[in-house]
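Note that one protein chain is taken out, while the other chains of the complex remain in position.
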Amino acid sequence: MRSELSQSRPARLRHAIDGLMTGVFTGAGLIAIAFIFLIFFFTLRESLPVFINPEVKEEANLRAFFIEAQPGDSMIDRYIWQPTSANPKMSFIPLILGTLKATLVGLLVAIPLGVAAALFTAEFAPRRLREVIKPVIELLAGIPSVVLGFFALIVLATWVQDLFGFTYRLNAWNAGLALGLALIPIVFSITEDGFTAVPRSYRDASLALGSTRLQTAIKVVLPAAAPAIFAAFVLAFGRAIGETMILLMAGGNAAITSFDLADPLRTLSATIAAELGEVVFGSGHYAALFFMGTLLFVITFISNTAGELVIRAMRKRMQGEG
Amino acid sequence: MSGDSWVPSVLPAYRRRPLLDRLWVALLGLSVVLILLALFLILGNIAINGAGQLSWEFISQPPREGLTAGGIYPAIVGTAMLVMIMTVVAVPFGVATAVYLHEYTPAEGPRLAWVRFRASAGRKGRAKLLLRFVSTLLAVATRSAVANLAGVPSIVFGLFGLGFFIQFVGGGMDRALHGGEIVWGQGNLIWAALTLALLTLPTVIVATEEALRTVAWEQREASLALGATRWETIRRIVLPAAMPGILTGGILGISRGAGEVAPILFTGAAYYLPYLPERLTDQFMHLGYHVLILSTQSPDVEATKPILFGTVFVLLALTFLLNLTGVLIRARTRSKMREGR
Partner (left out) sequence: MTTLDFERRVETNRPVTSMQQQAADVRTKISVRDFDFYYGENQVLHGISLEIPEKQVTALIGPSGCGKSTFLRSINRMNDTIPGTRVGGVISIDGLDVNTPGLDVVALRRRVGMVFQKSNPFPKSVFENVAYGLRIGGLRDRGLMEEIVEKSLRRAALWDEVKDRLNASALALSGGQQQRLCIARALAVDPDILLMDEPASALDPIATQKIEELIWELKDNYTIVIVTHNMQQAARVSDRTAFFMLGKLVEYDDTNTIFMNPAQKMTEDYITGRFG
């Protein structure tokens, strides 16, 4: 047999190819990695003028963003975002408020529905039903947010207004409802994974003590999957904060400071989307928008990291006891 | 279990309320019904109002009369070209990065690598151990960055696309190659596609690494023990085994990228062009962008509504087609592996 193997491809060629491919993968990897880090640093760099450029700082600075208030009695009059007027006002407050309002409604819709649906699917649904529900949720997840925004703007707003009699057609309720729909698949899949990951032995122990399936589901499985529910909350929160299209189209596009959920709103992301097209390169407005982007970056980073830490801690606790 | 008669008298009275229990479960099930209902309403509404628009003219003709009549052919072409370029960039780089992270960077964490480096004081091979340590740091930092990038709002990518690709790179290219004339320093196919590719990169990387992880270490060992090089092992054993996961992740990333509008708002999309995009420097029409403009900036909302619904229908159909393809490919490669080709 030995002589046949002298037919083998020379070892030197194989080693050369191996070395080449190592270079290819390392090179491609490093390029992609470089770009990933570049996004962080570039966005940060373009918002630096807010801190260091004197011309930009005249209008766009931290004080203007977060503290400065105009003369007036009501909140609406005092915090204004109007970067393109003769006397530019750049308070982020109305935008932050808008973001929070929409997020609140979105989570209010998505978390109960998503968790309940996940619990039902994991603990009570017969197998055939489960295999229908999961693809349906995936279908919902596959709907582009521009489509959801369109639906909320053209169809949903009318229904909601007819139903509740709001003054404005586009408001936090409308946008938040559509946003909630977009968040449901995230909440559902994470919590459902969490429920199915609860060990069978927990359920068996509970049932063996004479509990009903419902009691088992609520008192044993639900608490055991607490890290997953928290993770779902955090991820949905992050997604809601950053969601652009739905809120741009269905929120009403009014940057006003109001706590009323029936008022139109504008979020941070939607502001960037709405105004970046006409901003002057290098101006205070430009830097302010980039700063907004950095802010969104930081918020998502913090919420993701916080979520991960809490999950890790919860898991350790559970494994320590369990 | 019939009643409470068998319960020892020591325990407090324990009343079961089976009817109430069933009600609660029904309530839980109601959530599923509500979700299904919402989905049905949305898709149904779009189907009813949009399907009627579908005709050969709609798909193959450009828009006329200020977007109130005609078809959306250019938007379909633009979307297709954009997605293709995005895929060609994102998938190879994403897979390569994941392979690099999983197969070429050291498996131990930075802490262990540092300990080994410190312990090797005064022995040869120290430089190698230092390099190892640095690559473990890189691997950890990259995985963390990728995970965070996946959660970054899509508009931020649009920011980056505008500021970096268009202003910085495009502007620089124009100053160097065209003497200040604006050729590259504006929105076009290539910048938009690169921006979208960055958006989908984390999805592809994460899905590919997951798929690589499912290939048991013993498989690689067996291949190496037979005298294969690392690349031969990756090419013949690891990648084929991980292919279903890689394909699924790739398709998932692609279908998500096809539906994103925020990143292309300022990097190349236009709502009316009298020509089809032919070169990388051309602008393009886009289905999602068309929906946005028609919804929010249409001069006559009622007149454009039919076109709008039709466009949404086509966009949805394309997205679902992509998703379905992904599911089918995944199922097919899985069954192929079971037969052992």
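Observations on the model:
Just so it is clear, A and B label the chains in written order, and each chain counts residues from 1 on its own.
As a working rule, contacts are C-beta pairs under 8 Å (C-beta built on N, C-alpha and C of every residue); 3 or more make two chains touch, one makes a residue touch a chain.
Computed from a predicted structure; not experimentally measured.
Screening B:Leu224, B:Leu273, B:Val301 or B:Val327 for touch with the missing chain picks out B:Leu224.
The missing chain lies against subunit A, touching residues 1-2, 4-9, 11-12, 14-15. Mapped onto subunit B, the footprint of the missing chain covers residues 106-108, 112-113, 115-116, 119, 132, 216, 218-219, 221-229, 232, 236-237, 240-241, 337-341.
We adopt the following convention: only the chains that are shown with their structure count from here on.
Once the centre of each chain is set as its mean CA position, subunit A and subunit B turn out to be 15 Å apart. Considering their complex, residues 14-15, 17-18, 21-22, 24-26, 28-33, 35-40, 42-43, 46, 112-114, 116-117, 119-121, 124-125, 133, 136-140, 142-151, 153-155, 181, 184, 210, 212-214, 235, 238-239, 241-245, 248-249, 269, 272-273, 276-277, 281, 289-290, 293, 296-297, 300-301, 304-305 of subunit A touch subunit B. Every residue of subunit B that touches subunit A in the complex is listed here, in rising order: 1, 16, 18, 21, 24-25, 27-32, 34-36, 38-39, 42, 45-46, 92-94, 96-97, 99-101, 103-104, 138, 142, 145-149, 151-160, 162-164, 167-168, 198, 201-202, 205, 229-232, 234-235, 255, 258-262, 265-266, 288, 291-292, 295-296, 305, 308, 312, 315-316, 319-320, 323.
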